[in-house]
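Omission of a single protein chain aside, the complex is shown with its protein chains in their original locations.
Labels for the chains are A and B, by order of writing; each one numbers its residues from 1.
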């Protein structure tokens, strides 16, 4: 691959902001980090991870990525911060910047929370979007793409099914758009209530049993029971696996080379049979592992020009 | 300036404990850190920041100061500590000291909480007061003084107005005492309900419109709505700005060289017009920036003789 010249990027809030070759370049950088286990060093840089929503994977993965690159990490607990006195996110970031923070990773429940930050002429630290409400989750998208690319070396004509809570997933929307422009063929499955006709632009809806034996990648989405009203769910935890999930029988029908992905946390026994979470075609643990390297590539992109 | 010999200081709980020349010496040290960007290194020292009240600025500023000097920082979450089992602050500090902590920064709601600690012959780690209830907030005072000194090079005959919630502010009381003995002329303004006749010792009360065009420094205080009963407030959020705050019109009448200060978090649109928070005469962001260097000077004072 030709070495791609990266433009100077200040913030990383959405994967849509990048060209195909830039995405591939980040993925290849992440894979290099993973294989060579040598990383750029940013020992004079300071990061704060502001997670206003619960997270283990994304939060700790960013922290690990930062630490592996020598970045100093300041802890931030929303419940013990001045946010509790009514301080805005903007003023919180302004404060962190003033005390010398270079990089602020934010997960926040408000969709597009970052717009006010990246549009301000007073904010010059780098913002990474760690998830904005039902909006974007670009570092998750990047690690998903990295996991597929690591497996197949290309996205051209790959058949990818995305299954589950499509309308509420911040990852699904990113992934369907980027995967399509990278050349993959997208299929959707899962409860029809969670499929939206606007997705037709990217792929076609089908049942899991029609898709399971032909796709190269089965991307499962988490059923976000915590985001649903009880009355919204027209299927119980018990029936989801049988109707839409990866049972032993369905896993058995998959192509030998096909892989299963899930952003986790997995609802074991709902999206996928408990004992299949760590099966040989599952890349669920690999995704978590790759997340650290994908995030290092993102951080490097932002810090290399600072 | 003549090099001032510092005496050995174990704790930093109040700015009143220091002579004028000692305060100036700390300020000058902080300014040197800021300008030269080289700091003493205390890589074998350990600090814990125990914030029992919410804070972003002070907490993260101390953490940044510690990290920039190579001090190792242990995280402390009151809600996950044995304080929840009824362990006293004294026993918490005794524990931290026993495991090898050199420096404990504490913010606590109880005024004078530190007396039991600094009077004990068993406590030999250094205590820094990060704010005690309605009592002191000496590191905030020091950064305020540093910001004024950085601007004017002296306190002699400077005209400083302190505006707002004077009776509830832990900073106001410190600042009025120290500023007066450093040679400044103090004025008070804001709601008369929040002015106490005992302040006459330090300065005179006036309306903001009589002061705005003559003062060199306008120090605004945060309206601490979280500390007031609703019935205590005889003015609404809507009228405070017009009656007591920095409007565009008032900012316009200030002397060209005059500066605006606020310890933050600012109630935008209450103490000051939203768009003036980052105006050219505002030193609000500078104060946050200076806080790191002022706290480094404090830490250096305590650690240099340990």
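We adopt the following convention: a residue touches a chain if its C-beta (ideal position, glycine included) is under 8 Å from a C-beta of that chain, and two chains touch if they have at least 3 such contacts.
Because the structure is a prediction, the values reported are computed rather than measured.
The chain that is not drawn here is touched, among residues B:122, B:210 or B:306, by B:122.
Per the touch definition above, the residue from B:14, B:32 or B:95 contacting the chain not shown is B:95.
Only one residue from A:86, A:109, A:183 or A:265 touches the chain missing from this view: A:265.
Which of A:259, A:288 or A:303 touches the hidden chain is settled by the complete complex: it is A:288. The chain not shown here touches chain B at positions 46, 48, 72, 74-77, 79-88, 91-92, 94-96, 98-101, 122. Of the residues in chain A, those that touch the hidden partner chain are 51, 54-57, 59-61, 63-64, 67-68, 75, 77-79, 225-226, 264-268, 278, 285, 288-289, 291-292.
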